[in-house]
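With one protein chain held back, the other chains of the complex are shown just where they sit.
Which chain is which? They are A, B and C, in the order written, and residues in each are numbered from 1.
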């Protein structure tokens, strides 16, 4: 048992896998000697050396391409893109090359690689350094997408991602970097595609991801305490593969679903889940499906504006109450 | 009245706007002297000259950046990205720069520019030259997204896009290039954000876009003729702005909605429309909302495989019948 | 082959500039210096939200170009853009206000420190994704070329920017079309925390690549305001005359860290000592005194500059917070954020 922050769990998860498997390499801008601009890879360079932990030039396409070429020839690279907004600068490498290669070669080439990146807002970094882009990756066939909501999952899902034979986009959540948790001793290994029920409930189901999970749980507690409304909170943890079994089972039981999403509204990850529920659990639903998201805007920089844009505990509470009338 | 193909309508639409407004410029790879690799810009170089119709190097980021810089300083550029798959190679320029600039500068900078590109499959070009990426653009706040389904709309919506003060991603549909229609004489100008009812019906609403519109209409005819099922077919024509008024009015009347989408299943454009309907027309729905899409796979190249992957008239007919049971 | 021209005004002997120009340069770097020091202080007082990247130590580049540019020339800067914004005559109050996230900020709190823009001053924006503004500057230059206005676009980038694709695509296109654009690489030896030499295949990341675009290899002492000013005048004139783009590498150094919180521990003491001894403000002050300008004049400029910063500081602090409703304005040209009907 050791207490760790989300931030330190990132390095711990990578270290666990690099220790276990000598073919795991870490590349990225400032990830080595500097220990990462968020200090999320601190200690790895000292521990695993300059051969396995490499500082890259500002060449995002080369970073992903390098990992792809290494992954098809015997390594299991972890490539870091500093801010998730920057996946746009190498989107062709991710969405057209990495994602499609196994299919186009009908299985000849597999790409066991992880693209890890700092995702999400709330740090006053403005529109180009704060986006939640999990929905971009979710829309691309051939990519697995992971977005952990706590330090233990960071380690366990890092292990699952590194060990997965398919390319995984691993989005850690900037706003959660100081979140603390006790980490069990020994190896922590988890599984992709398994949702977790963060809080049990009977009146409605809230699906939340990464930064919105703590908010949804807090909102559920308030709904319970102050309004006697019992909300179940589900954290899918990975968007691809997506554990619809757990979500559908819950919604069929509660007959109501809400999503709480950090990504901008249009075609956020909740739109896929809502559409599936509207098709497959339609006759069990008692109320409209409601998505609580960031408005469909770029993120403003000023603190008062950014706070108003991101989904808040209050907004979740109010929206649920209004919907249940 | 002159008959035109979808292909020739592209050049006609651009010509109409270049004729009208001397600040309209066309840039792209092989768009000038060669007349475009799809012959979709044929004649423009001869008519407007090398100054206003320019062949670019294979530098997609520079193409979009150039248009952006020109748009903020007095020109109204039309920038062509040859295949829509390649927007990934300049996605940062499109999604992070072009889309966010007006907002980040709080209105100081406007970008009257059009990004036009050949979208969609069915031509046996394989996974990197056949994608329907309208959902990528739809998910980005700050981009308007147009996808015409016939030659008249190509001209009218090109005019609307070029005259719009905001950046517009204009996706013309490769598989429709040989589609013919009679074009009225004189200027053709249309409007963004106005859906068209392509076929009236009472039992269900089918929302289709670009290449799936003709398929949906044909399916609706078959459903009517062979099964006495009356389907209304709606073509939103632009995804942003999105004419939900027309769609919701129709669904409330028919109480059933289907989408027919060329993009891969997960977070296709239909997911947003389905989610809105599931929230706002929930109590008027009698049956589950069903999305008919390409499976969530990269597109295979062989004709038999590609044909099986793309939504077909038969698949629409069968799915509707099964759902209405 | 392209020649390498290294310019420092010491090298070129005593300055040929008239006194008013030299005092204007001095005033400019002093104002930038005081402004950035104040910005840093406000950050330490926790009034600057989010990140910010200061030009402390690099002021001579912004000042030299600012003075050499025509009012209608375009500036494109990076997130490290405070000095370049001031260099175009943008008032300090709104700039500081933007750093503080106020309604009275240059962008009303929408953009923040990394996106300073003032179209009215032809400051066409600060861009936070490395290299992205390089083709945008080319586009502004192209538009000036076809409009026949003889405007020049000046685009400032860092040394780390020389390794990203946009650098290559933009310079090739600018050269082929002979665009009136001047790219200025401020080589401060570091990306964020990584030395540029560790990740770059040539010693001079910009200058050694000019020939790949058929351009001259140009290096200037980025801590010497006069050398920068003279190089700027020459290159702007060439661009205006239709002789095409330039790529200039200005050697300089950050006084502090990459961004607000960075203590810059990764830089060797020796290197830091050596460069701090070349501080552009201190040295230029010394040179002006040596050249016979009397100290009172400089002190007066310093006083006025400090007063200007104090005033801006007070103005910024007094600015109200943005109305929350403004969060949903100016996504679209209609002023709003509605995406459906």
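Note that contacts are C-beta pairs under 8 Å (C-beta built on N, C-alpha and C of every residue); 3 or more make two chains touch, one makes a residue touch a chain.
Only a predicted model underlies this, so the values are computations on that prediction, with no experimental measurement involved.
The absent chain, not drawn in this view, touches the displayed chains A, B, C throughout the complex. Residue C:172 is the one among C:172, C:297 or C:333 that touches the chain not shown.
Across A:4, A:67, A:160 or A:207, the residue that sits in touch with the chain not pictured is A:67. From the set B:29, B:80 or B:106, the residue in touch with the chain omitted from the display is B:29, counting the whole complex.
Think of the hidden chain as still there; on subunit B it touches residues 29-30, 32-34, 37, 55-61, 85-86, 89, 123-129, 266, 295-298, 300-305, 308-309.
Although one chain is hidden here, its contacts on subunit C can still be listed: residues 1, 163-169, 171-173, 175-176, 198-202, 208-209, 211-215. By the touch rule set out above, subunit A reaches the unshown chain at residues 25, 51, 56-57, 59, 61-75, 77, 92-93, 96-97, 101-110, 141-142, 164-166, 193-194, 240-245, 276.
Keep in mind that, in the parts below, only the chains that are shown with their structure count from here on.
Ranked by separation of Cα centres from subunit A, the top chain is C.
Subunit A and subunit C have Cα centroids separated by 36 Å. Chain geometry summary: the mean Cα position of subunit B and that of subunit C are 40 Å apart.
Each chain gets a centre from the mean of its Cα atoms; for subunit A and subunit B, those two points are 30 Å apart. Across the assembly, subunit C contributes residues 107, 110-111, 115, 127, 129, 132, 165, 326, 331, 337, 339 that each touch 2 or more other chains.
Multi-chain contact residues, meaning those touching two or more other chains, occur in subunit B at positions 92, 96, 103-104, 141-142, 240.
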